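Before we start, here is the structure in question, set down as structure tokens.
Up next is subunit A:
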Amino acid sequence: MTKVNIMKNMPEKVIIPLKQHDGSICEPLVKKGDMVCEGQKIGECGSYDSASVHSSVSGEVVSIEEAPHPSGNKVNSVVIQPSEDAECVDFKPKDVPVSELANLIKDAGIVEHYGTPTHMVLKPEGKNIDTVLVNATSSEWIGGHYDTPSQYSSQVLDALKLLMKAAGASRGAIVLRNDDLESISAFDGLNFDGKNITVAPLVGKRKVKYYFKDMASDIVVVSQDHIYGRKILDLFTYNVTGRKVSFGCDPTDVGVAICSVKSAKALYDAVNAGKPYIETVVSVSGKVKDPQKILVRIGTPFKDVIEACGGYIGEAGKLIANGAITGVAQYTDDVPVSKTTTSIFVQSVDEVVRGESVACIHCARCVDVCPVNLVPSRLTALADQGRFDECRQMHIMNCVECGRCAAVCPSKIHVLQLIRYAKSSIEKAYEDFAPKQSSTNLKLGCCGGE
Partner candidate 1 sequence: MTESNRDIVIIIGKLVLISVVASALLAITYVPTSEQLKKNYAEARTATLAELMPQAAEFEAVYGDEIINDEGDREILYYRAKDSSGNLIGYAFFRQHPGAQGLLEVAGGVDVSFNEVTGMSVMSHTETPGLGSKITEPAFRDQFKNVKVADLSLSKSGGAIDSITGATISSQAVIDALNAQVEVIQVAEG
Partner candidate 2 sequence: MAADVSLFQIFMDGVFIKNFLIIQFLGLCSFVGVTKDTKSAAGMSGAVIFVMALAATVSYLIYSFVLIPLKLEFLSLISFIVVIAALVQLVEFVVRKNIPSLYRSLGIYLPLITTNCAVLGVVLLNVLNEYSFIQSVVFGVAAGIGYTIVMLMMSGIRERSTLVSVPSSVRGLPQAFFIATMLSMAFVNYFGVIPL
Partner candidate 3 sequence: MNALSEFIRGITKDNPIFGLVLGLCPTLAVTTSIENAIGMSAGTAFVLICSNLLISALRKQIPPSVRLPIFILIIATFVSIVEMVMKAYFPPMYAALGVFIPLIVVNCIIIGRAEAYANKNNMFYSLIDALGSSTGFLLVLVLIGGIRELLGTGQIVTFGVQIIQLPINPITYMILSPGAFLTIGVLMAIVNYRKAKKLARGG
């Protein structure tokens, strides 16, 4: 297990975006010149689809302005200059009743790595959650904050219980990756709640429901192949539970809440240490002198993080938040680490992919690699011509944005970019009347095509 370093140097200033989640932007609770403490709430929004924002350092608010955000767009942010003289509060464990857990989560500003505030996932308005899944299949989040695998496994299980409590769900599962033997061995044989845990593989039609029954337990640990992509929630839900999510819906519509290890840990800390979500583990890789996993304060600019990792090697050509396959390229290294930042990847100028795209040669390599049976080449052509309705009928909304199609294309077509273009246009067009009824019979991402 890779060791997580803690970033020691205090950054010159931290930039805390007032919106680090999908939903409404927070109103600043401070103004220029105010002194703030570490952990102090500095932004809040009354509406349910929002998560509070806290200061990650003690210091002085130097400005509240539109600043770069790792999502690519500029967002209203609080810029704080750390200073020694600000007094600090100690965090105290909180004893909260179950009914208050969701509010605690919102208040602690816990957000899933994919952007949705965690309380929205656990307690969606008007929906019931019966199963909570902790997704530990993505390498970046495993082991963050924990010193040993055993500590990690029991804490995650505790966190899962908390999540289930918060959601009012009866069942929960931790989903590991088949090739992450370290974690598997950490869970295997673990005694939890008087039961021995066995890590069970998800194969074929043997979904998690089978293991709940087979092991006569409400909490199971399962493992599956690594799937990746930005929009894997629906696919993940289907692969793990067999439930299909229809167009315009999300897993909560079929009673499934998906949390990351990271938010599970944050909830654990919020309850057991009273600590809001102010620091996160970021794995820094690529062309930096000392690639590592590093615990940083939210709001730390990328350049300070990279500095802490020894700085760039040579001239950097591309700075990517969240990984080389699905991440967002940044145009400046002044962007801050936000709650949804999991990694920073640096490419040198020569490594930047700039293949000029030529016409699609219908080689079908993209078709062969697509994990959700799409025909990316055709979707691309349709998207390029603005024929979004036909894209929709070809299940474009199923795309998990894994980028494999674009990676293998010999014509260097910007396949994924075009697909996302079409998806965003379709979403815009359907915003107003998305069919929000939930059903387990609907096909995964079935978008009215049939």
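Regarding candidate selection, all candidates are chains of the complex that A comes from, given by their letters.
What to note about this one:
Rule of thumb we're sticking to: a contact is a pair of C-beta atoms (placed from the backbone, for glycine too) under 8 Å apart; a residue touches a chain by one contact, two chains touch by 3 or more; residues count from 1.
This structure is a prediction, so every number in the text was calculated from the model and none was measured.
Comparing candidates 1, 2 or 3 against subunit A, the one that touches it in this complex is 2.
Chain contact summary for the complex, subunit A toward candidate 2: residues 359-360, 378, 381-382, 385.
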